[in-house]
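Omission of a single protein chain aside, the complex is shown with its protein chains in their original locations.
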Amino acid sequence: MHFASDNAGPVHPGVMEALAAANQGHAPAYGGDDLSARSVARIREVFEAPRAEVFLVASGTAANAILLASLAQPWATVFAAETAHIHEDECGATEFMSGGSKITLVGGEHGKLDAGALAETITGLGGRGVHGVAPGPVSVTNVTERGTLYTAREIAAIAAVARAAGVPLHMDGARFANAVAALGCTPAEITWRAGVDALSLGATKNGCLGAEALVVFDPALAGEVERRRMRAGHLLSKHRFLAAQFLAWFEADLWLDLAARANAAAARLTRGLRERPEVAFRHEPQANMLFVDMPRALHRHLIARGAVYNLWSGRLDGDDDDEPLTARLVCDWSTTDAEIDAFLDLF
Amino acid sequence: MHFASDNAGPVHPGVMEALAAANQGHAPAYGGDDLSARSVARIREVFEAPRAEVFLVASGTAANAILLASLAQPWATVFAAETAHIHEDECGATEFMSGGSKITLVGGEHGKLDAGALAETITGLGGRGVHGVAPGPVSVTNVTERGTLYTAREIAAIAAVARAAGVPLHMDGARFANAVAALGCTPAEITWRAGVDALSLGATKNGCLGAEALVVFDPALAGEVERRRMRAGHLLSKHRFLAAQFLAWFEADLWLDLAARANAAAARLTRGLRERPEVAFRHEPQANMLFVDMPRALHRHLIARGAVYNLWSGRLDGDDDDEPLTARLVCDWSTTDAEIDAFLDLF
Amino acid sequence: MHFASDNAGPVHPGVMEALAAANQGHAPAYGGDDLSARSVARIREVFEAPRAEVFLVASGTAANAILLASLAQPWATVFAAETAHIHEDECGATEFMSGGSKITLVGGEHGKLDAGALAETITGLGGRGVHGVAPGPVSVTNVTERGTLYTAREIAAIAAVARAAGVPLHMDGARFANAVAALGCTPAEITWRAGVDALSLGATKNGCLGAEALVVFDPALAGEVERRRMRAGHLLSKHRFLAAQFLAWFEADLWLDLAARANAAAARLTRGLRERPEVAFRHEPQANMLFVDMPRALHRHLIARGAVYNLWSGRLDGDDDDEPLTARLVCDWSTTDAEIDAFLDLF
Partner (left out) sequence: MHFASDNAGPVHPGVMEALAAANQGHAPAYGGDDLSARSVARIREVFEAPRAEVFLVASGTAANAILLASLAQPWATVFAAETAHIHEDECGATEFMSGGSKITLVGGEHGKLDAGALAETITGLGGRGVHGVAPGPVSVTNVTERGTLYTAREIAAIAAVARAAGVPLHMDGARFANAVAALGCTPAEITWRAGVDALSLGATKNGCLGAEALVVFDPALAGEVERRRMRAGHLLSKHRFLAAQFLAWFEADLWLDLAARANAAAARLTRGLRERPEVAFRHEPQANMLFVDMPRALHRHLIARGAVYNLWSGRLDGDDDDEPLTARLVCDWSTTDAEIDAFLDLF
């Protein structure tokens, strides 16, 4: 009954085998090996983007911060939703990597940035000349931090606003596979075809050990990435082991298979919880994460029985048993029906 | 015949097995798991340093830069040898992570910083008050970047100078295991007992996949490390896989066994090359790296026959066949006698 | 009819004379001269703060950014009102000087940060551990950017929240003299006695040429200021001319006299505008700035007749003559009754 996070889950055996298979004698360090070259080619293929520049790192925060620092001048501000991981959960990594840029929060609902609000926010920044910060990249997260999805059409609307303002569009794809699987689209359709210029492609949460790709669709925007990755200590010497993860992940669409399993598990969990009257959904679950309100006493009961998940608001030890506290429940590729059913049986 | 770098070598099977063994279901992310706790305890044990603060990352550049940024104010200068990795090979990572500190080069021979020269350099900085930069941490590398060693006594002499100047002493231990194995000392003897305040402990080059530990012996100096690691994107979510590498590495002294193998291979290679009159040693090899001068034509011959190594100076395609070019030859735990002998037979 | 800004106004003749008087032969550079020592002593006296550390610079942005960078770790966030100069008008200077800190906006009305909202915002940040940014200094502006005032009691309420959170309180006093004059309090009463730890004391807008003081009431918080000032290029060599401005400014309470004149001018302007039915006040003017809504056609009329001021929202060249546009009108020490009356006569 582990619903704490998809980054607490196991690595898929196919990925572990690929690591072992990659461990054959010597190979050039720092990405000069064959597997690394093949992983880049594979990502280009998957995204139907032969000119994309691709760089691998081991953490999602690194992917986001290196990309945004490469897209934003130090005196720019990045536009993001209030719930954005770059704003709330990366300890100021983007501000640090970029040399002091800002993040300007843009309104929207259910973890999504609203295109109209974005346009207004950008306009509102204007008129201060050199005294204000400059408009910088827009960053959207898909799957969002609230378990909801942007459709290709919604992304295109945001991209249109970004383009009109002359700023690039970044996507934090920590759960990108879950988005593709849920939307039933191609990777290209919700990235460059919809106007995304650069993607943080996360594999860690979906069956890998630690592997994220920086995919820059417009190579003209990639000029700073390599140096920034190096000087932030993110160019791994035994780079073949990053590459091997991605190659295994894309093999026979494993990535989409794993994402679909996680999404299906979350759907099963959603169906079960809908039948519990004490449970209220804060957002309509669309991928592999649920945000639900339940009374404090119920949380205590579930956790005492061994359920593992995080409270998104409030504390277990309050006085009021009936006070609703929000929980985040995340499924990953390894979540079983039995596990879900055991959890639901606790109610 | 692979002598390019120990970071081009394979992962030891024991470490790969440990990764597979760590892959059991869910575990708290970001170092909250049992393996992570055990790895910290194990490092404290190995270093006889129960109060040390320990942090794991995946790259050596990250380890050095995060530690030095935590020890140095932005307006300080780090003292290091001209050959230091932090100066030559990390693309300014320390300068970046620290917010703009400097590196002041200190004289010395064979890759080592000289204690007397350090004292003079620090004194020479003085007298400028707020106009000059402040003295910051001293950083030594053991094994040095030239394959030589600092003894415990030499480190203590440098530590005395640092202490007199009121600055901490950092050790870049990318090849720390090779140093311990070669010196036949305990880990404590060449670190905190000799006056080292913080160590970048590298496991990647010696049989791991990507695992480095920041070991801060004086916990009072560790206050900034956790935040700096996080915001530089170096707190890995599936942290248990960093921990598992270290646990396997220390199991039954595997780390020292692997380092001893690499050192022995380098010693065999050294013995063989000493018999070749065209080969001159630039430094006396003391661990697992050799720096030798050979005529250009000989380099061409060796490389054409399949030997893999890096030129440290000069280019293969020059006109003068007799011009001596410097090569760096590195052995790792996987280097075999047969490989060395095959290489020597090429002469 | 110049109401564009108090930083567009002239230097008071007394200050100009002091500059000339300070220009006697040689004097030690960088603040080592007698005038500099006397200016520090004078500021301590004025603030009844004998232990305060005082540093002079030439710009208000420098004062704010150097102070906040000294009070905030790079991974901290500064709490400020949405209208704060540090957020809107300094091109990210605080984020830059601090090495990448954030600014978290706190609710409130009429340019003021609300103590209750502050408490909630700080609490809301918590619970993310190393993934979130750390709480950093609170920054309030008095006179606010909307021409309103914090009373000593209001500042004390904010200080209590800051103290409970363990963070320091900074005041942007670009128009501090106007606040003291309007409140009829002592400088100490709305700074350290109310819980302010560090003040950017602005003299430029109130009769000086370019002179701002960083006043750190708790000397324990001042350790980084000197180095940060130096390395940002803000330690002026001919420092005596900064000091001379402050000495003249405090002479016979000139600073309060000038501020009172500006405030009185704004009061006269306010009285006049209240009689114009087309004019609506957005905030109750309490010092030397007014924010008023007037129809576009009226703005066009006034500006065509030679009135000089800035629109705070909207553009002169829109279609709708009746659309209300906000103007900011600022008085300084040199604003005359005749000038105000001439302006009012344009209506």
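A, B and C are the chain letters, set down in written order, and residue numbers restart from 1 in every chain.
Quick note on the criterion: a residue touches a chain if its C-beta (ideal position, glycine included) is under 8 Å from a C-beta of that chain, and two chains touch if they have at least 3 such contacts.
Since we're looking at a predicted model, the values are computed, not measured.
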Of A:Leu19, A:Ile66 or A:Leu235, the residue touching the omitted chain is A:Leu235
Touch assignment to the omitted chain, from C:Leu235, C:Ala248, C:Ala307 or C:Ala327, lands on C:Leu235
Filtering B:Gly107, B:Gly132 or B:Gly272 for touch with the omitted chain leaves B:Gly132
Only one of C:Phe47, C:Phe79, C:Phe96 or C:Tyr150 touches the unshown chain, namely C:Phe96
Out of C:Met16, C:Ala152 or C:Ala280, the sole contact with the unshown chain comes from C:Met16
The missing chain sits against chain B at residues 74-75, 77, 88-92, 95-103, 128, 130-133
Residues of chain A touching the missing chain are 30, 73-75, 99-100, 130-131, 134, 224, 226-228, 230-231, 235
It is residues of chain C that touch the chain not shown, namely 2, 4-5, 7-11, 13, 16, 19-20, 23-29, 57-66, 90-93, 96-97, 204-205, 209-210, 227, 230-238, 241, 308, 334
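Note that in this section only the chains that are shown with their structure count from here on.
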Farthest CA centroid from chain A: chain C
Of all chains shown, smallest offset between own Cα centre and global Cα centre goes to A
Multi-chain touching residues of chain C, meaning two or more other chains, are 74-75, 99-100, 130-131
